[in-house]
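With one protein chain withheld, the remaining protein chains of the complex are depicted in position.
Here is subunit A:
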Amino acid sequence: MGREVSESCVESLLTEMVSSYCTRFYADKPDLAARRIEAIGYQVGHQLSERTQSEPKPVYEANIKPGYTMERPRFSDHLEAIKFICKDFWSELFKKQIDNLKTNHRGTFVLQDNKFRWLSRMSVDPSPENTGSAQDPSTDENKAAQATSMHLYFPCGIIRGALSNLGIPCAVSADISNLPACE
């Protein structure tokens, strides 16, 4: 039952979803729009994690008996579940793994993706509003942050849904450093 759609369709759908929720449904209430988008992501992550963790892992071990498909073993602790998110879950969603995982060993994990697929075609419109003064680099960053923050709620929701389905209640927040740029 595996039908596929093109990736540009998915990206258009996500862009349109964010734009509808921000400008039409909850036009004056960006917080409500953000929470609604995150809730959609939560349900998607919930269902995706069911699907991904049931798929058989590629078999590397030599002691597997022939004729069995080995499903994923159950996770023994939180780190295992986070590693699953970083490797298998992220590969299912974005065809690549998380580039960097940091933890403070006290319940906080930082997942870093250097080339986030859904933002790879985002650009910030250089507006002519403040042509009178010299362009401040911090305003550029603010504009980038504003433009992308709404788009990040959906992936945050997906991660939160997947982790809570694996038994780990959590809160997820996202941060962005640079938008894609060329010289």
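Structural remarks
The definition used in the following text is that a residue touches a chain if its C-beta (ideal position, glycine included) is under 8 Å from a C-beta of that chain, and two chains touch if they have at least 3 such contacts; residues count from 1.
Just so it is clear, contacts and distances are computed from a predicted model.
When the listed names "DNA replication complex GINS protein PSF3", "Mitochondrial import inner membrane translocase subunit TIM22", "Trafficking protein particle complex subunit" or "Translation initiation factor eIF2B subunit beta" are checked against UniProt, the chain not shown comes out as "Trafficking protein particle complex subunit".
Within the full complex, the residue among A:S54, A:T108 or A:S173 touching the omitted chain is A:S54. Residues of subunit A in touch with the missing chain: 1, 43, 46-47, 49-51, 53-54, 67-69, 71-76, 165-167.
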